[in-house]
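Omission of a single protein chain aside, the complex is shown with its protein chains in their original locations.
Chain lettering (A and B) follows the sequence in which the chains are written, and residue indices restart at 1 in each chain.
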Amino acid sequence: MPMTKIYLRSGRTPEDKRAISDAVHAALVEVLGIPEDDRFHVFHELADEDLVTEPVMFGLERRRETIALQLHFGPRPVETLRALYSAIVTNLTRDAGLQRRDLALNVIESPSANWWIEGRVLDPETGFDERIAADKIPG
Amino acid sequence: MPMTKIYLRSGRTPEDKRAISDAVHAALVEVLGIPEDDRFHVFHELADEDLVTEPVMFGLERRRETIALQLHFGPRPVETLRALYSAIVTNLTRDAGLQRRDLALNVIESPSANWWIEGRVLDPETGFDERIAADKIPG
Partner (left out) sequence: MPMTKIYLRSGRTPEDKRAISDAVHAALVEVLGIPEDDRFHVFHELADEDLVTEPVMFGLERRRETIALQLHFGPRPVETLRALYSAIVTNLTRDAGLQRRDLALNVIESPSANWWIEGRVLDPETGFDERIAADKIPG
């Protein structure tokens, strides 16, 4: 039951946002094995003065298109996180008109017991949603 | 010193929001034993395109009224989290015109040392606000 927040500067069209949402969701479904219907994304569209970055960060010029993603879900191994970053970056640069240098990602993990939504059925053995693909459950 | 964020689609009245805030605050006071005056709630009112969900999630049709709560506070045992979800869901469905399927909850725990506010006095033995009811301090 991930929740994703997307911080970006105003001026994007609804279609731009949909492309971003779809790109991130496809990566979460592919890498974490979450169900297709488990999407909860929030866009925070910010005035220029409300998203403060530096013109050059980590040696790269940053564009007005810079966005930050905060992804909330249950604990995963480091390799899974790395595969997820790779999939998100691939999808966003291919399908949403963004460049690698436009992206900043942060994952905030909280255990399964820290989530509640009506209808979710946890597998008592794994503690994860019973619909998550078996090969995606952290060992 | 909890902090609560409430994500919802625009169109709610100030009275609706107050009812939501009061319902959540009453649950936090009852279950966590926090002081009555310790309320810090943020509402993020979002355009439809900025809160992206699926029409059916976990087998249930989701309404436009769907809201997500992120609750930030110090570590609590799993039973306390479960009691809190139950109290929040009870209060919101009874007093704020919401249905169970409208609600998604996530708790993000951070230890006592990760909070600062002027005036808070920590009990050196428990590490919690000295005004929290003794029977609510995690053992």
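Just so it is clear, a residue touches a chain if its C-beta (ideal position, glycine included) is under 8 Å from a C-beta of that chain, and two chains touch if they have at least 3 such contacts.
If you're wondering where the values come from, they're calculated on a predicted model, not measured in any experiment.
The chain not shown here is touched by just one of A:107, A:122 or A:137, and that residue is A:107.
From the options B:39, B:63 or B:136, the residue with contact to the unseen chain in the full assembly is B:39. Summarising the interface, subunit A meets the missing chain with residues 7, 44, 46, 49-54, 56-60, 68, 70, 78, 81-82, 85, 89, 100-101, 103-109. For subunit B, the residues in touch with the chain missing from this view are 1, 3, 14, 17-18, 21, 35-45, 72, 108, 110, 113-121.
Convention: only the chains that are shown with their structure count from here on.
Centre-to-centre separation of subunit A and subunit B, using mean CA positions: 23 Å.
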